[in-house]
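And then subunit A:
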Amino acid sequence: MTDEDTTTDERTAAEKRSERISVSEGSTTRRNVLKAGAVGAATAALAGCSSLLGGDDGDSVNIDQDEVSAGLLTFTEGAAAILGQQAQRGAEMAVEWINDAGGIAGQTTMSLETQDEGSNAVDKYNQFIDDGKDVTFGPISSGTHEELFQEIETNQVVNVGTDGTVTTLYEGEDPTYSFRFQNYDVMEVMASVFEILERVGADNIDTVAGVNPGYSFGQDEMGIFETAIDRLADAETVYSGFPDLGSGDYASHISSINSEEPDVVFSSLWGGDASTFLDQAFQRDMFDNVQAVAGPVFYGSADAISEDVVKGVERGKILSGSRNYYWGIPEPGRSPDSDALYDAATGQDGITVPTAHYMSGFGAVTAWATAVEAAIDILGEFPDQEQIAATLEGHGFYTPGGYYTMNVDHQCRGNGYAGVLQWDDNIGAPVIEDVNIFSATQISPSPTGALTSQNEQTGEGWVDSL
Partner candidate 1 sequence: MLEADGLKKSFGNIVATDDVSVQFGKEDGEMVFIVGPNGAGKSTLVNLLTGLLEPDEGAVTLDGQDITTMRADQRVHEGLVRSFQVVKVFEEMTVRENIRTALLIKRKKTGGLGPRAIWEGLFSLDDEHEAIERTIDDLVEQFRLDDVEEAIAEELPHGDRKLLDVAMSFALDPNYLLLDEPTSGVSAQETDYVIETIVEVSESQNVTTVTIEHDMDLVKNHADRVIALHQGSVHGEGPPTMLETDQELRRLLLGVEE
Partner candidate 2 sequence: MVTSSIALLEANSVLLQSGIIEGLQNLLQPDTFIVQTINGIRFGFILFLIAAGLTVILGILDVLNLAHGELYALGAYVAASVGGFLVGEGTAAIMAPPSSFDPVTSFAFVGVLILAALISALILVPIGVVMETVFIRPIYERDQVYQLVLTFALLLIIANMIEFIWGSNPQKLDLSTKTAVNDIPTFELLGLSGVPSIVTLIMVVSLVVGVGLFYFFSKTKTGRIIRATAIDREMATALGVSPDRTFTLVFALGAFLAGFGGAMELVRTAANPGMGESALVLSFVVIVVGGLGSLRGAVVGALVIGVLQNWMTVVEPSLESAAPFAVMVIVLLVKPEGLFGTWGERT
């Protein structure tokens, strides 16, 4: 127990903050340093509109809501837990920072309960609702997200999705309560496509191949990739394989690629599958037969990718995307918030480096909390679900990873990151070097923040029109 616990409610959040910082300054332990960083970053993270922090002048409104409870659906079990664990830790970290800052608007603390979305996810979601959760976050799976979407609209409690990549999720729909922070798959595929064009050059690409997971996500990604690479580089797809999720066997696909010798291989394999695929491709000399292998989500399995592969493959041949977040941007040292989040995350159990999924959890919580603050600022009281939903539409906010906008189509957009996968001996994990930052307008149909009439253009239609 530290003396923080004895602080009384009369003091403002700012006072508490400064006090804690001073406490940490007096100590050299790692934990306290982390905490100092964390608090600094929390200020920034929640300062999307700096005035929202209210309370700075000790004159906050009384919003009569001491606590909100949130539910997070994510993969805590099974092969996909490699992603879900990051999302969960990210969301937990965001909640921790918010509470360290005294809560939303300095008053309302958050609690977070996590459930596995692997089986009967919708049941668990409804359990959250039955339990009276004020907000829900998640899920990761695209199939679950589609199912959940209509439940959310029925229940009328705001949900901010962490992932759920399908392009079509909100197309042709008119969602009110359902939002998605990350992983609109057009964005990550287009980031990969532009990365490929940048590194290999459109003129050097005649043929492409794909190995993507054999379910809706993989088929979606490959479909978008094929269209885009055809429009932008006039390249032909010579091979397209869809191995089952978790099959662990890519021999036949790699053999096919070796005999076709395409210029570029595109693979949206993720988690353990991505690292197994890279291992086997390495063993079968696939990298000798192609100019580049690009994976929009390779970096999601940063913890599992083999050092030998990354070191053994010619530099620049493995291109990896990192969706809407990469911890190395802005460069370490240039943003205290980003550094603080990195330090805090790597201090958590089971996280070597925070990946885009870490940010999907962190960002979803931040999106909601900052929107609630914005609403409180306007209303002077705690908003109801409809008001939160209305505020979230078009809401812009900062995270340590950068600025994001929740568009009117309920799809959040931010910068996309992609670069060359390299090994870093210092952190014992792969990193992305020569990172290209693609702006949201470059890689997605709707321009950031602009209040265009919703869904006038589908993701697929946009890619097709390039």
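Couple of notes before you dig in:
The criterion applied here is as follows: a residue touches a chain if its C-beta (ideal position, glycine included) is under 8 Å from a C-beta of that chain, and two chains touch if they have at least 3 such contacts; residues count from 1.
The candidates came about this way: all candidates are chains of the complex that A comes from, given by their letters.
Note that the structure is predicted; figures quoted are calculated from it, not measured.
Between subunit A and the candidates 1 or 2, touch in this complex occurs only with 2.
The touching residues of subunit A, when paired with candidate 2 in their complex, are 77-79, 81-82, 168, 171-172, 214, 239-249, 251-253, 255-256, 258-260, 271-272, 275-276, 279-280, 282-285, 304, 306-309, 312.
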